[in-house]
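A protein chain is absent from this complex, but the other protein chains hold their places.
Going by the order they are written in, the chains are A, B and C; count residues from 1 in each one.
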Amino acid sequence: MTTQPETATSGAEAARGVPNQPPAAAAPITKPSGFAATDVLVNEFEEGPDTVQRAAATPDELQPHADLGLKDDEYTRIREILGRRPTASELAMYSIMWSEHCSYKSSKVHLREFVKKVPKNTRMLAGIGENAGVVQISEKIAVTFKVESHNHPSYVEPYQGAATGVGGIVRDILAMGARPVAVMDPLRFGAADHPDTARVLPGVVAGIGGYGNCLGLPNIGGEIVFDPCYQGNPLVNALSIGVLPVERLQKKEATGVGNVVVLLGARTGRDGIGGVSVLASATFDEEAEQRRPSVQVGDPFMEKLLIESCLELYDAGLVSGIQDLGGAGLTCALTETAAAAGTGMRVWLERVPLREASMSPTEILASESQERMLLIVTPENLDKVLAVAEKWGVWATAIGEVTAASADGSPGRLLITWNDHVVVDVPPGSLADDGPVYERPMREPSDLILLQADRAETLPRPANAEELRETVLRMIASPNLCDKTWVTEQYDRYVLGNTVLAQPEDSGVLRIDEETGLGVALSVDGNGRFARLDPYEGAKLALAEAYRNVAVTGAEPIAVTDCLNFGSPEDPAVMWQFAQAVNGLADGCQQLGTPVTGGNVSFYNQTGAAAIHPTPVVGVMGIFDDVTRRIPMGFPAPAKAGGDLLYLLGE
Amino acid sequence: MARVVVDVMLKPEILDPQGQAVANALPRLGVTDVSSVRIGRRIEIDFAGEPDLDRAREIADKLLANPVIEDFDVRIVEDVAAEVA
Amino acid sequence: MARVVVDVMLKPEILDPQGQAVANALPRLGVTDVSSVRIGRRIEIDFAGEPDLDRAREIADKLLANPVIEDFDVRIVEDVAAEVA
């Protein structure tokens, strides 16, 4: 049982020691409860954790790399990189960072299209590769926005999965230096009348509302689509947008040798350990169900405090580098910040504040505990940083320091000890940047010709008024077209007092600057059925729809984010759909002159061998110089409407 | 009267933000010797006839607890008055 | 290990919509002999030293329960393992 401190004081106190002191006595290792992908590693060595020394001495020890989702050749490469077998902790780290979810190993070669075809645009301050794209919208103000998936966790545990999805995207926005100001939620469920939809949908909606409302972020739009193809694999995408003064833009680089590495936010527990590798890379076969990894639970209250502390730290100029802790936890944050700067890092893992004292070093590195950020701060600023954290009642702990690059100019190493045992000694870039890249085989789905041949023209048309009436009634009653109030009422759209348009509008509109009237419009759209028929055109259509929705409010569309939800990349038909969709979106963006500033790829959305419809979801943002000139979609009230003319534009 | 009580608690490894918030508030009430607070649900089920433990267990598993993150315990409380004042 | 358990239930005259919702869902599980379901909170407090019943009662009265709508009961559970499996 760990003790609960009153506030961050004790956390801060414990951390005040500069990260060079001898560590405390080793905590005993006990068996963790429940399944975790790391169990198999943790319990292997009775006498203590697997160390670098031990790894060097026992090169032939069998390691469960396949259980962790690493292919044989990937494992061989790890051994080549390290010149020895990896330690248990290192193996877990490679399995996490080289997973599809973190490494984009199947999508990387295709996503280059976005960069290649990026339109000439002077507004983009940060683009693909950052936590979220940043776009300048006035001399002083920039906005950052991004959409991300949390599909698999939301199927396992709808409320918490969806809630932590919102939490995760909001931290991405926060990491750029922005105050998050709104969220949106494009959703896909199975058939509306399927019993499992009755489990998944209310949980997802309550989770998105529960987290977003509690964070004080207005929900300004989204989608709800029902289709049997999502029955065993709902899509829960979440978008967040944030605002920052241009000069507050933050970087993730762990620069400055001697700078302190601070972990800020919630304590680390056994949340979703192995979740990244198991949840994001495996499909839901029975085995996965049995090995149900522990679920992450969100604490939006903690996230709210984290947001306020980070913003206060930014404004006081106390942060040299920052990275959110997402699905891959400390592993990802440590390796990415160090790799981005080319520096090394020295981390004392026993300093990480834990919820359960018995956690092993591997578990600490793999934990997906929510509501945490990693900061790089100068030693002079450490006390001020700890004081801000204490004011807001969040833990802040110095867990390491930035070390120099190698003497020969090559990047530094990430060295992690746990109670004096060296458990990790790796080149951080090998985890963060140099993961495997695949050019997966692609083949047009064999049924596509038949699908395309089955044209709408062959459907019977209503022949008389009675039939027409029936068709209209059927359409209005269809779950995909009916009123969405049951969902949207569960979301706060008023908080922050800047929501100009939200449901039932096709775009959300926000006032960004009260003085100048600067504003933005946002729409997210996608149509999996179009994309199934033609992924290239389907992606373009999703873009065009979101673009139109933004344009008709009176805003000028300027930037794009996307979440690409697809089946297994190991299926050539899915890979073909993916490549087509990326091309379509990249071409469309080039034609419209709006860059893709960031996004997310979600693969393995399938049940057994059946993939979901390819579902690219596209978010478009536009700006208003004067948001009072926004145009709502409804007709004006009857009193004012007399004599208005109706026009139909387009072909 | 007899009734069935179902206690539902978060599994020990699952974060309990509620319990944590309460624990953090206690020092302000002058309470400093509490090491942990966990908050779950207590559900009282009254049966029309005899209390049925198996039935209650099934209800708990399907409806009252979320087995992904929660454990539950089902028991018959013979003398209701004695347990809850 | 010993700990203090505080059970907090809505007063009988206060409507419990959550309990009601569970009760209404039961017939769909084929359960028809339940006459009432009430849902409250179970709070487990671990003390750093000896469990302190008076302290716990004070915490319950001031913070854990709202006397306007709730009743509570405080007790020491000696053998934690026995009560919650």
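Please note the rule applied: contacts are C-beta pairs under 8 Å (C-beta built on N, C-alpha and C of every residue); 3 or more make two chains touch, one makes a residue touch a chain.
As a working rule, contacts and distances are computed from a predicted model.
Asker: Just to verify: the chain that's not displayed, which of "Nitrogen regulatory protein P-II", "Phosphoribosylformylglycinamidine synthase subunit PurQ", "Sugar ABC transporter ATP-binding protein" or "Glutathione transport system permease protein GsiC" does UniProt list as its protein name?
Answerer: For the chain not displayed, UniProt's protein name is "Phosphoribosylformylglycinamidine synthase subunit PurQ".
Asker: List the displayed chains that the omitted chain touches in the full complex.
Answerer: Its contacts among the visible chains are A, B, C.
Asker: Given that one chain is not shown, which residue among A:Y104, A:F301 or A:Y438 touches it?
Answerer: Hidden-chain contact among the options goes to A:F301.
Asker: Among A:V109, A:A405, A:L496 or A:L533, which one is in touch with the chain left out?
Answerer: A:L496
Asker: Kindly state which of the options A:H101, A:R346, A:R440 or A:R511 is in contact with the chain not pictured.
Answerer: Touches the omitted chain: A:R511.
Asker: Contacts of chain A with the missing chain: which residues?
Answerer: Per the touch rule, chain A residues meeting the hidden chain are 206, 209-210, 213-216, 299-302, 304-305, 392-393, 488-500, 511, 514, 627-628.
Asker: When the complex is taken as a whole, what residues of chain B touch the one chain not shown?
Answerer: Residues touching the hidden chain, for chain B, are 17-18, 21-22, 25, 28-29, 39.
Asker: Across the whole complex, list the residues on chain C that are touched by the chain not included here.
Answerer: Touch with the absent chain occurs at residues 10, 13-15, 17-18, 21, 63-64, 66, 68-69.
Quick note on the criterion: only the chains that are shown with their structure count from here on.
Asker: Any idea how many Å lie between the Cα centroids of chain A and chain C?
Answerer: 37
Asker: Need the CA-centroid distance for the pair chain B / chain C, whole Å please.
Answerer: The separation of the two C-alpha centroids amounts to 6 Å.
Asker: Provide the list of chain C residues touching at least two other chains, using ranges where the numbers run on.
Answerer: Correct list: 46, 48.
Asker: Residues of chain A that contact two or more other chains, please.
Answerer: 1, 3
Asker: Could you pull out which chain B residues touch chain C in their complex?
Answerer: Residue positions touching the partner: 7-9, 19, 22, 25-26, 29, 31, 33-49, 52, 55, 58-59, 62-64, 71, 73, 83-85.
Asker: Note which residues of chain A are touching chain B in the complex, please.
Answerer: Its residues touching chain B are 1-7, 32-34, 156-157, 160, 266, 269-271, 292, 294-297, 299, 301-302, 355-356, 369-370, 393.
Asker: What does chain B use to touch chain A in their complex?
Answerer: So the residues of chain B touching chain A come out as 10-17, 20-21, 23-24, 27, 32, 34-37, 66, 68-69.
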